[in-house]
Every structure is written in C-alpha cells, then in structure tokens.
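The complex is shown incomplete by one protein chain, all other protein chains being positioned as in the whole.
Chain naming follows the written order as A, B and C, and within any one chain the residues start at number 1.
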Amino acid sequence: MDGKIGLEEHFGVADFLHDSEGVVPADRWPELKSRILDIHDRRLRLMDAFGMEMMILSLTSPGIQEIPDAPTAIETARRLNDYLAEEIAKRPDRFQGFAALPMQDPDAACLELERCIGTLGFRGALVNGFTELGENREALYYDLPRYRPFWALMERLGVPFYLHPRNPSPRNAGVYEGQEWLMGPTWAFGSETATHALRLMGSGLFDEHPNLAILMGHLGEGLPYSIWRVDNHNAWAKAPPKHKAKRGLRDYFQENFYLTTSGNFHTPSLMCAMAELGSDHILFSTDWPFENIDQAALWFDSVDMSEADRRKIGRTNAQKLFKLGGDAR
Amino acid sequence: MDGKIGLEEHFGVADFLHDSEGVVPADRWPELKSRILDIHDRRLRLMDAFGMEMMILSLTSPGIQEIPDAPTAIETARRLNDYLAEEIAKRPDRFQGFAALPMQDPDAACLELERCIGTLGFRGALVNGFTELGENREALYYDLPRYRPFWALMERLGVPFYLHPRNPSPRNAGVYEGQEWLMGPTWAFGSETATHALRLMGSGLFDEHPNLAILMGHLGEGLPYSIWRVDNHNAWAKAPPKHKAKRGLRDYFQENFYLTTSGNFHTPSLMCAMAELGSDHILFSTDWPFENIDQAALWFDSVDMSEADRRKIGRTNAQKLFKLGGDAR
Amino acid sequence: MDGKIGLEEHFGVADFLHDSEGVVPADRWPELKSRILDIHDRRLRLMDAFGMEMMILSLTSPGIQEIPDAPTAIETARRLNDYLAEEIAKRPDRFQGFAALPMQDPDAACLELERCIGTLGFRGALVNGFTELGENREALYYDLPRYRPFWALMERLGVPFYLHPRNPSPRNAGVYEGQEWLMGPTWAFGSETATHALRLMGSGLFDEHPNLAILMGHLGEGLPYSIWRVDNHNAWAKAPPKHKAKRGLRDYFQENFYLTTSGNFHTPSLMCAMAELGSDHILFSTDWPFENIDQAALWFDSVDMSEADRRKIGRTNAQKLFKLGGDAR
Partner (left out) sequence: MDGKIGLEEHFGVADFLHDSEGVVPADRWPELKSRILDIHDRRLRLMDAFGMEMMILSLTSPGIQEIPDAPTAIETARRLNDYLAEEIAKRPDRFQGFAALPMQDPDAACLELERCIGTLGFRGALVNGFTELGENREALYYDLPRYRPFWALMERLGVPFYLHPRNPSPRNAGVYEGQEWLMGPTWAFGSETATHALRLMGSGLFDEHPNLAILMGHLGEGLPYSIWRVDNHNAWAKAPPKHKAKRGLRDYFQENFYLTTSGNFHTPSLMCAMAELGSDHILFSTDWPFENIDQAALWFDSVDMSEADRRKIGRTNAQKLFKLGGDAR
C-alpha cells in the first residue's frame, strides 16, 4: 500500500555511533554505518520505492540512555534533538521526530521533552529502555517514583512514548554468560523490554495517568502471547496481585499500549497481536536501518488481512495517534 | 472430551515441600499443600469429573534442582522416584510418572534415568530448569558439554524430556529488584525457561541428537511468538549466526519441541502455537495443583477447533509420544 | 459485555404470521409465536439479563417481500411500519426500527422509505431478499435497473440497508427437490442471499452509489470465505470480468458491506470474517426469536478477542453506522 508511516526508524550522527557497533559483523559495519547516517538520500529512495510516505525518526539505541553522566546526557540529547529538527525541516512532509531524553535527570528530561514538543515540533519521545546513572551504572526503570512528574507531563502534552529495547544490564544477564549470541535483537532485547513494560503496568502508573500511550516495537516484545497468564496464573487462589495496579495488567496493555511491526515480520505473531489488542493498536514500522524497508513493506503489503485493517495499521492509526493530519489514502 | 491425558501434573511429599511455599499467600497454603500431597483422592475425583483419564506425574518445582549438594540430590531423587513408582503401581491405568533427576551429577542423572525408565517404568524425565551446584549455587544449564552423555542416553531411551520452569538465579534477576511480584508463574518462570530452551537449541544439541523430544509447558513460555525473530533479525546482513547450531533455531523448535497448555488457557496464544508448530506438537496439561483441573478442562473442551485437533492435543499426541497405547476414544 | 446493540431482531403481528410457520416443528410453534409477538415483556427481560441495551427491530421474514400484489404490499408495509413506530415510542431507549418496504413498486418503496426515516425516525431498511411480483411470482432482485432510484435515495438518506435472507424461488430450487430439510436457515437462506449480494456487487451499483452500506446477517452468508475466489479464479487468463462493476467485487464487499453475527455463533467463522473485513465492519446480532439471546450473548461475550474489538462489534460500530449516539461504555 502507499502512504505507509513508520515509527521505529532510526538515525545516528557520526560522533555518537560507537554504540551500534557489534550489532553486525565487522565487515557489515560500513554498510550499517552509511545507512544510519543517511536521511535524505538512500532512505528516501527506499521509502519512495516501497510506499512509505513518512518516518518518525528516532536516535539509534542505546543512545542517551547509556550515558552515565547526567550533564553529558542532557547536553547530548539537546544537541541531537536540534540536529534532528534541522533534518526534519528539510522535508517535514516525509520526516517527523521523536525526542531523545536525558532520563538520568527527570527534571531535565521534562524540560527537554517540553522543548522538543513545544519548540521543535516533535511528535513524541522514544527512550531506549532503562537509563544508566553514575559510576555504578545504576539501572533506572521508569516505574520509579522519581519519574511520575515526567509521566504527568507526557500525559498533559498528549504525545506517545516509545519504549525501545536495549540490552539488559550485566546485573541481569547471568543467564547469557557464554551465550552472547542471545543478546540484542536475537532475544535479550525483547525479554528486557517486556519486563520493563510490565514494571510500568504493575506500578499503578496507568491508574494515575490513564491517558498515556506507550508504543512498543517488535509486535510487543512477546507480551501479547503471555500477558493473559500474567493476570490469570493460580486463579483458584484468588489472591490479590502483589503489584500496585488497580486492574489486571492486560487491561492496561490493551488500552494504553500500541505495538509496531518493527523487525517482527511474522504473520502468526501479527495475528496473535491483533487478536489480543485489536487492529487499532497495531502500527507499521520497519526498524530501519537494522531491518530492511523492502522486507518490512513487501511482507506487510502482502499479509492476508482486510484492506481496512491494512490501512489502519499502515497509516491511519499513526495519523490519529500522532495527530499527523492527512487523508486515509 | 473424555480421555484427556495431562503431562504437567505435580505431586509432592510432606518432608520436601518447603520450596513451594510463597507461591500462594499464607492463608492459601493449607489448600495448596493438601492438593500437592494428594494423589488418589481429590485429584482422581477431579480427573473423573473433567474427563482426564491419565496424568503423568512429576515432582513439584524446583524439586531436586535446588539441592546444591550432589549426594543429597542423588539420594533425594532416588527416594522420591521410588515413592512415585509405588503410588503409580496402585493405579497404573490413571497415573504414570516422570523421573526426577539429580542433574548436579550428570553420571548419577544417567544412572537414575536408566533406573526410572528401565526398572520403574517411567515415561520420561521432568527437570525444573537449571540445576544449582555447590556453595556458590552455580547455575548449570543443560547445553553445557558435561550433559552431552545424558542427552545421548535420553535419545537412546527414546523418552521425552520436560523442561519445567523455575525462577532465575539471583545473578540474573536484577531487573526484578523491588518487583518480586514478577517472579514465578507471573512472568520470570517463562522468561527464564524460554532462555534455557534457546540455549539448548543454539548449542548444536539437536544436530548431534536429532531425535530428542523436549516438552515445554505454558504453551512454550512465549517462544512461539518470538522464535521467528530469533532467526530472522538483521536478515539483510546475512551474517552467520553466532551460535553453534547448524540450522535456524525455529527448525529445532518445530521439530524437537512439544508444548503443553499447562497454565496458559488462552485461545489466541493456543492458536498462535498451533500456527507455529502444528497440532501434532501441542498437548493438553493443567499444571495441577497450581492451576485448576476444571478451568483447564472446561476451557480446552470448549475451544473452537476441529475435533480432530482436540483429540490429538487432548489425548493421542500423548499416547504416541509416551508410547502409552490405548485407543483414540 | 453490557450495552450490546442487536440489528437482526425480528417481530411480527398476529394477523401476518402465517409465513413463519414451518420454520420449527408444530409443537414449537406456540413458543415461537409468543416470542415473535412480544416486544416489551420477555424480550426486554432477556435483553436486560444478557447485556443488550438496544434492538433495531425488523418485521420477520419473508414479510412484505412475498406479497405478490403491489397495492397490498404497500398498504401492509405502511400499516406494520406504523405499528412498529408505536411500539418503539414506548421505549425509544431500548428499541429502534428498520423500515419494511414494498419493493414490488420501487416508487412506493421510496415513498415509504422517506416516510419511515423522515417521519417515523427509523434507522434504516430491512428487506427479506428478492421481492415476488404478480401472479407468476416473478422474482425481483435489487440489481435490476428499476431499483436504481431507490438506491439513490438510500444513499442520499445515509441509512443502511439490511439484506435479510429468504428461501429461493421454486424456479431456483431444483437441487432441493426431496431435500426440503436444506431450506431455510439450514442452508438455502445463505446460498440465496449470498447470490443476491453478489448480483448487487456485480451490477455496478456501488460504483454509482459508493456510500451505500449493506448489512448481511449470519456472518455474511458464507461470502467472507469465498469472495476472494469470485475475483481471482482463472487469474492467468487475465480476462476482464463479465459483470458490470468497475472493481473487484471483494473491494465492494470490504467497503460497502457490514456483517452481523446473527445465528452464526461460531468462532472460526467470526475470525475468518474479521480477517476479511476487519472488525469495523462486523456487528453483533442475535436473530431473535429464531435464535436465542442467551446463546448469542454468552458466546459473544466469551469469544477470545481483544476487548477493543468486542466493544466495536458489540456496540460502537452500530452506534456509528446508525448514528445512535451514546457512549462507548
């Protein structure tokens, strides 16, 4: 279909790229690097060739989240958001932006969020999992009380928050010892990010801020398949859940979460996600440059689903969620 | 349907029960305890009432796996397997058994496995995730080289291995700090066990022993939804996978793995599992006494699927896999 | 769920009931008769008990369509529409109405439609398949040119048209000779009505009036399963279709048609319909009094689908399509 909009589409800048090394073998790094740095050339040609009208761009993972020093994180986020705004200004019909945020300092994250939405015209925020802070690289998850003012601001601004994957902290990676192949998009990304999302749900965040919209990539990092059991295990015991949320977590997942197809171009999983959340909460994405636009688009365009659902998932859900305007095509 | 066979159905003995405390609130423990200890009374009445002809019984988690001292593990496994054999002998038409194994000592595990299958007439082995060994409680996963002779024996005996969940080791549980509600069947069981299964697949085990049959509960601990991405991320890079297996891991998952419905009575997830593995590799189970027989059976009996598939999943797949004999009903 | 709205919900009047005899055995006729005649008593109690807020009522099949004399048809439709309007006025919060139409005379049908929508406040029209006209009981299908002004009016009024089943004309029932058990809801209703719908699609009607909304019961009388083949058979021949429509018929089916669950409470069929049309074009209905409200509601409330889709199918799709107002619940 024409007019697709992508929401997990990454860019990088030359002096902040070291983090993405290791994702691919060394001999593929030049290719990946050129993909990340490019915005207006090859990327745009691929978008044209495969029916993508727009990308909402985001800084590549782990981005700001792995900077342990808060002032550096604040300055870097500001600088890269400015860069992104300049690039978007060249083709606002084709590119929009997600804010990168220095979650190391919640107050600063709020300030930068307000600036990005209010001044730079960004459409939401994308954060790469937990934030590391300090020499000990403490892992800060966003269910912590210190982030409640941030979430209040997100809700007030009415823009979505994309919870992008990152690798688990070494403290949480014992099971991967000697099994580094399981890190990254292979497996650890999904397990880590799903757990983070559950922490948010269980914290009561969505009772306090019921209008928050959280995006997750990769068709929900496995949660659509497993969320029922989170609420329904040991049902006979009728024990009140030990978390702080007022409702079953599946309620929040169905109401506050939106899933993208990034990097998970597998029809049975998509069908399961649609059965769990409904087609209004599923959105197309590619995960460029880590996944291919052609693969994502050719798959999505040919999945056997109703054209009504394809239009929603490919385009109109994003238009509504990000208030993009434009026709349904 | 009548004649259902259950494969994740646990029992315990009074002097080895401490480990299952904490799963339910204190005021539910007497109920859970009486369920675990019973075999021939309430359990059998529930089986009669809800169309279960047979259970293949297994020692409740974490069982032998959490005994850090190998000799104690060996002795305990032997004693509890003997106990189970005696109980089965009272009603072999309704109960069969899985061996509990002292994986702390691979040689001893082999000896006990041979004894259980050859002498006691058990149908397979059920192991509760990684085994802890020594004062430091080292976590031993079964992809380690020391277990290859064990797997060779499993293949030679031609009996299935049930990889039952357990909680992650503290070394791997940083993400759960302050979030203990995520432990156990809520979430951590599944994440831990899926990772263990991936380690097995990536180790080349199934290249060496292609006839192994591994059972997983809870509809596969999330893997049916995510396994495609394990093999297909970053496809453009055409990088050889970093694990040691010769084929895509989804091949082994589809060929060597069998999933049970234990504790995951959710139709969209079942449909996704059937789409990934086919109905010949899905089998009914309840997870009694942690989940209810009535809930499992009423759900399964009413799922909208073909009666042919219901018969397979409810009964004949188990008859074939465990060489149980009997008619299809 | 609470707040369900039903769209294929029939009533009758005592002096116009003969046509519904034969649907059930003689000894069940008193029960069926009392169900048909009742509106405010048992019907309302069942609606309360099973979460139906509203029914849009329609005259029971074949109704006006089997009156071969046009003036009689006109007078009868007018009389029964007036009766329905009076009954609705007693509880407009629980009942709304479909117009019965004398399609024997297209001009009169237009007049009655305008009266029903404009004066009586009805929400659409429900017609029971082809109309018989004259002594030879000619079968008039609504793709005939004489009905184009009627369709233009439907589109101008912006109200939906429900194509309800009826039995095939004897001219078309050779295959049922000696097989009367196949008539009615068992089989012939669906085959006849699906064919009528295809005639509409193939006539170019929806090219001329692209905003028409056609409702079909029983999950679309089989069309979701088969419509792809209507367009795609003999694809290699690249022959232009022999019908008059400009696009593939599946396009019209996906855009102009809305399906209700009436009398087809079968989850795999519902899933297939949702895959073909998307959940925005599926709506709950029971087919009372021929099918049971409790059966329809208990099934629908427990189908494993997202709550978002359940809310749409059960309520909000009808609110939008019939401009009913009210909250989403």
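In the analysis below, a residue touches a chain if its C-beta (ideal position, glycine included) is under 8 Å from a C-beta of that chain, and two chains touch if they have at least 3 such contacts.
Nothing here was measured: the structure is a model prediction, and the numbers come from that model.
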{"item": "Among C:119, C:211 or C:226, the residue in touch with the chain that has been omitted", "value": "C:226"}
{"item": "Contact with the hidden chain (one of B:66, B:82, B:114 or B:309)", "value": "B:309"}
{"item": "Contact set of subunit A toward the excluded chain (per top definition)", "value": "266-268, 304-305"}
{"item": "Touching residues (missing chain, whole complex) on subunit C", "value": "23-25, 28, 31-32, 139, 141, 168-169, 171-176, 179-182, 184-187, 190-192, 194-196, 198-199, 202, 218-219, 222, 224-226, 228-230, 232-237, 239, 241-243, 263-266, 268-269, 271-272, 275-276, 290-292, 295"}
{"item": "Interface residues of subunit B (partner: the chain not displayed)", "value": "251, 254-255, 271, 274-281, 304-309, 312"}
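One rule holds for everything that comes next: only the chains that are shown with their structure count from here on.
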{"item": "Centroid spacing, where centroids are CA-atom means, of subunit A and subunit B in whole angstrom", "value": "34"}
{"item": "Shared-contact residues (touching 2 or more other chains) in subunit B", "value": "266, 268"}
